[in-house]
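Every protein chain of the complex appears in place save one, which is left out.
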Amino acid sequence: MAEITMIQAINEAMRQEMERDERVIVLGEDVGTNGGVFRATDGLLEQFGDQRVFDTPLAESGIIGTSIGLAVNGFRPIAEIQFLGFVYQAMDQLAAQAARIRFRSAGRFTCPIVVRSPYGGGVRTPELHSDALEALFTHSPGLKVVMPSNAYDAKGLLIAAIRDEDPVLFLEPMKLYRAFRMEVPEEPYEIPLGKARIVKEGEDVTIISWGATVPLVAKLAADMKAQGVDAEVIDLRCLQPLDIDTIMQSVEKTGRVMIVHEAVKTNGFGAEIAALISERALFSLSAPIVRVTGYDTPYPVPSVEDDWLPNAARIVEGVQTLMRY
Amino acid sequence: MAEITMIQAINEAMRQEMERDERVIVLGEDVGTNGGVFRATDGLLEQFGDQRVFDTPLAESGIIGTSIGLAVNGFRPIAEIQFLGFVYQAMDQLAAQAARIRFRSAGRFTCPIVVRSPYGGGVRTPELHSDALEALFTHSPGLKVVMPSNAYDAKGLLIAAIRDEDPVLFLEPMKLYRAFRMEVPEEPYEIPLGKARIVKEGEDVTIISWGATVPLVAKLAADMKAQGVDAEVIDLRCLQPLDIDTIMQSVEKTGRVMIVHEAVKTNGFGAEIAALISERALFSLSAPIVRVTGYDTPYPVPSVEDDWLPNAARIVEGVQTLMRY
Amino acid sequence: MFDQNELRFEMVQLLDENGNGDEQELASFSDEFLVTLYRWMRKVRVIDERLLKMQRQGRIGTYAPFSGQEAAQIGSVLALRKDDWIFPSYREIAACLAHGLPLAQIFQYVRGRVMGRKMPEDLNIFPTQIIIGAQTLHATGCAWATKLKGETQVSVCYFGDGATSEGDFHEALNFASVYQVPVIFFCQNNHYAISVPVHKQTASRTIAQKALAYGMKGVLVDGNDALAVYKTMKQAVEAARNGEGPMLIEALTYRLGPHTTADDPTKYRNAEEVEQWKRKKDPLHRLRVLLEKRGLWTEEQEEAWVAQVNEEVTEAYEEATANETGSIVDVFDYVYGKPSKLLQEQQQEVARRKQRKEVR
Partner (left out) sequence: MFDQNELRFEMVQLLDENGNGDEQELASFSDEFLVTLYRWMRKVRVIDERLLKMQRQGRIGTYAPFSGQEAAQIGSVLALRKDDWIFPSYREIAACLAHGLPLAQIFQYVRGRVMGRKMPEDLNIFPTQIIIGAQTLHATGCAWATKLKGETQVSVCYFGDGATSEGDFHEALNFASVYQVPVIFFCQNNHYAISVPVHKQTASRTIAQKALAYGMKGVLVDGNDALAVYKTMKQAVEAARNGEGPMLIEALTYRLGPHTTADDPTKYRNAEEVEQWKRKKDPLHRLRVLLEKRGLWTEEQEEAWVAQVNEEVTEAYEEATANETGSIVDVFDYVYGKPSKLLQEQQQEVARRKQRKEVR
């Protein structure tokens, strides 16, 4: 098995699905000749030609809106929003159109599109290039939301997303694109949407995270083990549909919960998880749920972003707080 | 004191602020000659003329985007988004532009605009006219979010919003526009943004709500009293800034919490409140928090909307569940 | 310098307000076609009037009448092939009917039923769009798909003058022209977007000239002249079908009724203006004059036809309301192909409530 990066895994998933199914097409800003600003679509134009890979005009609503028409009329578009911060421009087409085509037509039409978009901090981007906006979409019924944290998952989840009959928002933590390599099977495989992954089993505390923050959490959990705290780490992988069973089993076991995400705290997806847990397992909780998240400010400038993002100090402190109960 | 409806109160607030401060202007679709599709801006064009009240082209991003320029250059625009479902079109200008002007410019520029918009169900509107989308904005730092539930509050909150230095989203439950009359002082007054209202004091259970659902909750709480359950009803009035103290005091007292809102459940603002409460008062809770909300589907067609919205049966049942603990 | 004062403005018209026109041009339309065209226009006018009445009686919900725009809608749809796609907004009930939508289905829609927006499987009609301008992009994408598949359907997107101000309109025309896809943007300029007159909507003298921004062709046509609309549309559709790319058509027309049944048009336009359009420029009138001149239509035929359509409406209404199905439980079936566990829980809760008769 080859050791590849997450960006390679993403590229491979698209390539293989395009080979398998000629209805799969790719469109977005700079995805063709340039191969994407992160090279996610590198080589696709060469291999599949300009009737399957499209450099679009600079218009996000246009990209998603035309993808809807393409999907309803038989294609399976993979649309790229160059950075997630630009998705605001396409909110209607995503949350009010793509998400509702099946509903609006009472099942006559479906809208199998995948919207890929890099997101997340720590890479010194300009404004609005790092925002984690997943919670806008978990609040938008009709959309699925997938957020991989490593190469293996990225490939299997992206293939599942492409084969899914419903619109999927596929959010890629750009910090992890090339952060590490991993063994990834060469053949195509699917990871079902809605199954979380237990990164590390543990007894004392459950740490729930997804996407960009998972590697940090996993690393800290390993360190904590040495210090006598046995954390269970759950990588949600998919926020919608949500693997509620895996969450609840872990919470019942540990009674202590921390949620870590990059998005701003208020009304982040961490709020929903905390609410679900206290709805379903209030009396299993030994301690108040801790959320370690971005602060309630816009994503700040590069010189201070590392101090804004969930970091080791805050996560460790949060676990210590939980263990004090 | 005159007895007026909520829509009259809103109209009066705008009129009085326009009289007081000539920087206050009104713009939006059909707000001029037509006086607004709900008549919220009735008479303003006649009184203040076409250099203060503008029928704009049909473009929501345009309305909010030009309001930003108007605000930075000295005006205090009140922009109307005709129905909240159309705000998706203006998401970038609201959440990424208006919300961040102060932040981006490190305080050099401020953006004092009020975005008024009717929302909420039960009035048999076409698709996307009833959606309660407040949680998209409570997740957008830099915006304030105000949601009145009656004429008195609407007037005082709208005046405060217009005088505020930051962008305020002012969401008006259209079902309540003319639902009842109330004594409202003729002179202008402000209700500070960020102060909840205790609609009814009670000892047994705390019901937290805002906007469209408050009258129903208040009525049911009164009925329950007769049946021996003494509910405290909190009308948040303002979601951002949030009156966390009033919430926590009530929760500490009752130990039982229900949250009622029209928005879809997942990642609604109810999730944030539930998360905050379980963060801050876990061990004061005698029962799991109950959320009675819209279901996790797009807002449905008129023939079934009443069965989709939070209704009396669900609220009463929720309180019964809470009291069983 | 580009300046609209240097553009040439002309409007396609075959039949003037009094039913006159270039004889040779008119001769190209067969008797049969003219009668079909007129029957459709009269039919949908009757339907519109009935629906308005039913709304006042509380039998249907808020309704957006289209009277005055029959020539634009019927004239354009009759130029299509059965398998062409149309993308309607709320005001295109006439277009939908002419493209094959059963009247009973319309009643499901205007009565706010769960299946009301489900178009029949064999009909290429997109679900009615409420968000102004959003469908322009869907039509473009759909036409793009047709082109990529090497098929020959054309996509026709309906929208109003107000819609041209939305960003989506701009992005759609740009994409359509860059990719040269077979889509026709058919704008019914009925002079108002709710209360806002078109001269407050844009400073461009016509909507049609906006095509120039995209290197697209644009045509202005008398939207109350069904023959002009038909001919222009036919040409545009054939060009698109032949790979010549998209076109923007502006059909100049007028909405005779209110924006919707919730609207009071006296707030923003005066009676004379409406009378002018009703008396002088009615799209049915001029066609009927032509038919009568050709001896193709009489007052008796008119009465019989109106009676027949009225009957149809009554029957369709009865069919639609006889066994109305679709409950709150069903809406959960159409959110995803397979509902999540949490959504299933909600559906089960609702199903229990239905059994307990708490909900319908």
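For clarity, chains are labelled A, B and C in written order, and residue numbers in each chain start from 1.
The working rule: contacts are C-beta pairs under 8 Å (C-beta built on N, C-alpha and C of every residue); 3 or more make two chains touch, one makes a residue touch a chain.
Small disclaimer: the values here were computed from a predicted structure and weren't measured.
**Student:** Can you pull out the displayed chains that the omitted chain is in contact with?
**Tutor:** Spelled out, the missing chain touches these shown chains: A, B, C.
**Student:** If the hidden chain were put back, which of C:Asn20, C:Thr36, C:Thr152 or C:Ser204 would touch it?
**Tutor:** Reading the full complex, the residue touching the unseen chain is C:Ser204.
**Student:** Among the options B:Pro118, B:Gly142, B:Pro173 or B:Gly318, which residue touches the chain absent from this view?
**Tutor:** Spelled out, the listed residue whose C-beta touches the missing chain is B:Gly142.
**Student:** In the whole complex, not just what's shown, which of B:Pro126, B:Pro148 or B:Gly194 touches the removed chain?
**Tutor:** Residue touching the absent chain, from the options given: B:Gly194.
**Student:** What does the interface between chain B and the hidden chain look like in terms of residue numbers?
**Tutor:** Residues of chain B in touch with the missing chain: 25, 51, 54, 56-57, 59, 61-62, 64-75, 92-93, 96-97, 101-110, 141-142, 144, 164-166, 194, 240-242, 244-245.
**Student:** Mind pulling the chain A residues that touch the left-out chain?
**Tutor:** That gives, for chain A, the contact residues 29-30, 32-35, 37, 55-59, 61-62, 85-86, 88-89, 124-129, 265-266, 295-298, 300-304, 307-308, 313.
**Student:** On chain C, what residues meet the omitted chain?
**Tutor:** Spelled out for chain C, the touching residues are 1-4, 6-8, 10, 165-171, 174, 177-178, 180, 200-206, 208-219.
Keep in mind that, in the parts below, only the chains that are shown with their structure count from here on.
**Student:** Please name the chain that ends up farthest from chain B once chain centres are defined by their CA atoms averaged.
**Tutor:** Result for the farthest chain: C.
**Student:** Report the chain ID whose CA centroid sits closest to the centroid of the full protein CA set.
**Tutor:** B
**Student:** Which integer distance in Å separates the CA centroid of chain A from that of chain B?
**Tutor:** 31
**Student:** Using mean CA coordinates as chain centres, what's the gap between chain B and chain C in Å?
**Tutor:** Once rounded, the distance between the two centres reads 36 Å.
**Student:** Can you give the whole-Å distance between the Cα centres of chain A and chain C?
**Tutor:** Chain centres of chain A and chain C, defined by C-alpha means, are spaced 40 Å apart.
**Student:** Going by the contact rule already set, what residues in chain B reach two or more other chains?
**Tutor:** 85, 88-89, 127-128, 266, 296-298, in rising order.
**Student:** Where in chain C do residues touch at least two different other chains?
**Tutor:** Residues 114, 116-117, 131, 167-168, 331, 334-335, 342-343 of chain C touch two or more partner chains.
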